[in-house]
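As you look at this complex, bear in mind that one protein chain is not there, while each of the others sits in place.
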Amino acid sequence: MFTQWLVKPGAPQYLWVLAVLGDFLILGGALFFLLRMVPSRFRKTLVAIVTFGAGLIYSVEFFVPVPAGKDGNFLTNFAQKTVTDVVLVLSTFALGLGIYSLLRFHGRNLTRMRPGWHNSLALYVAFFAMLLTGFWSMMSKAPAAANTFDVLFRGTVAAPGATMFSIIAFYIVSAAYRAFRIRSAEATLMLAAAFVVMLGSVPIGEYLTSGLPVTGFWSNFRMENVNLWILKEPNMAAWRGISFGVEIGALAMALRTWLSLERGSFFEREL
Amino acid sequence: MEHANIPIAVLEAVLVFLILYKIFSARRGRQLYIRRIPGLNAIDEAIGRATEMGRPIMFSPGIRPLDLPTLQALSILRHVTKIAAKYGTRVIVPTCDSVVYTIAEEISKDAYNSEGRPEQFNPDDIRYLSDDQFAYASGCVGILTREKVASSLMFGAFFAEALILAETGHNVGAMQVAGTPSTTQIPFFITSCDYTIIGDEFYAASAYLSREPTLLGSLVGQDYAKAVLIIVVLLGIVIASIPWLNHHYPSLLTLFSKT
Partner (left out) sequence: MERQNQSRGDRILQAFESLQHIDRRVMYALLAIVVAFPLIRNFRQPLVVTWPVQGAYDTIEKMPADKLAIIDILWDSGTIAESRPQTEALIRHLMIRNKKFAIVAFMPQGNKLAYDSAKAIGKELGKVYGKDWIDWGYRPGGAMIQFMMGLGRDIPGTVKSDIEGKPVTSYPIMQGVKSIKNGDVGLIAEVTPSGTLDYWIAFVYGPYRTPIIYCPTAVMAPEGYNPLDAGQIKGMLTGMKGAAEYESLLGRKDFATRATSSLSTSHLLIIVLIIIGNIGYISSRRRRREG
């Protein structure tokens, strides 16, 4: 609202940004002082009311029927558009908070020269290198800018990520070797199923039963079909059972949080 | 966006009623029983092991931002930190989200204060590593190896990094207890961890550990809700298996589908 008073249409973009920031500071500050003035015994009630109201939007939106010919009820647009914008703003603030806490922690390591300070220095160098080259590639049309960013992105961001994921392959070998022992009948059954699924997922397994016909009764015994049957039938049955339990657990927890019935230090602390 | 039809609304109302009814009946003093869950009992054992060895515990609350599994993980963190504070054992908490980091810090500080050990709280033990999944995994691997962690507790939502954390924990000789609602990662935890908590045992953890009436009541209510769902599934099987019913009442099979 202050933005509209202070900034006329057609004004440069940076003025809009400053005005919006100013809006946030003024409104945020006012809200902060108002909340501090609320007596402490009413603060929890206030939080409970706000929590209930926020959750009520989605509950009502889900249960209120949609009028014929429309694709949403009176709350759909609000739940979809306005809440998105709020979530985006909050997640951007959280990003800034994360960067601050990261730089603060590693900054302390550097200033106090704690053991492992060189890792913190590497963080700072990497952080500012990517930040500056990123901005450079955005603002400059020079090929050097795009190329530098590309090299840094592919070499120091994409490649290590792929490397860490690849480590899982090695860990699976050692974990499977250690865990798959025929200690009992159930363990043996699980081992047999694991062999079938592993072989059915790769061409060499398919090759083992390639002599069987592609259609007809005997095709059911082709490795890839046995693999798919195991994944689709018994695996899915177990999956659905676990999912029912998990989703009911999530429903209960969401209900407790929404109605402020949740217990635990974070929910019971004095405000 | 999906919206409820009448059968879905009725089913939801029944499930919600059951959960709330049991919560309020537990609050009125009714005694409730939960079966033993070995994985949750093992948390105390893991803390004891770390205390005896004089080495820290690593508690990973998952890689998701602040959502239901992470909230549940943080409630377990409180329990763990309270016991660890009693015995003077360090709890290192690497987080993958800045909001989770601030809440984990508050929870840890509160736990140490409630045990009368505020001086033991070290803010550097609560670390925000990175939002990136594998950067977080590398950071946790570094903590497990450099700090020579005696016990590794992994609770929350995990994805591919689950095996990296679990296997590294095994390699450093840590006792590991894991719990996640992420069904795809359960096999990896089972192969590498000493104890794994599966499915809705994860959501039962806070009730099990604290024995708080509201949470116990909610847990029993969940079991009743599951029983209702089983009955609905059985009815669906019966309806789908009887051709006469299919033919004359085809809409029964799509009762819970949005029309």
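For the reader, a short list of remarks on this structure follows.
Going in written order, the chains are labelled A and B, and every chain counts its residues from 1.
Heads up, the rule we're going with is that a residue touches a chain if its C-beta (ideal position, glycine included) is under 8 Å from a C-beta of that chain, and two chains touch if they have at least 3 such contacts.
Remember, predicted model here, so these are calculated numbers, not experimental data.
Annotation: of B:Q133, B:S152, B:S192 or B:S218, B:Q133 touches the absent chain (contact as defined above).
Within the entire complex, the positions of chain A that touch the omitted partner chain are 71-72, 76, 80-81, 83-84, 87-88, 91, 153, 157-162, 164-166, 169-170, 172-174, 176-178, 180-183, 191, 195, 198-199, 201-207, 210, 222, 224, 228, 231-232, 235-236, 239-240.
Across the interface with the omitted chain, chain B contributes residues 1-2, 65, 133-134, 159-160, 171, 182-184, 258.
The working rule: only the chains that are shown with their structure count from here on.
In this assembly, the C-alpha centroid of chain A lies 16 Å from the C-alpha centroid of chain B.
Chain B makes touch with chain A in their complex at residues 1-4, 9, 12, 15-16, 19-20, 23, 65, 68-69, 71-72, 74-75, 78, 97-99, 101-103, 106-107, 110-111, 114, 124, 127-128, 130-132, 134-135, 137-138, 146, 160-161, 163-164, 166-167, 170, 181, 183, 188, 190-192, 198-200, 202-204, 206, 210, 212, 214-215, 218-219, 221-222, 225-226, 229. Interface residues of chain A, counted against chain B in their complex, comprise 61-66, 71-73, 76, 79-80, 91, 94-95, 97-99, 101-102, 105, 108, 116, 160-161, 164-165, 167-168, 171-172, 174-176, 178-179, 239, 242-246, 248-257, 259, 261-266, 269.
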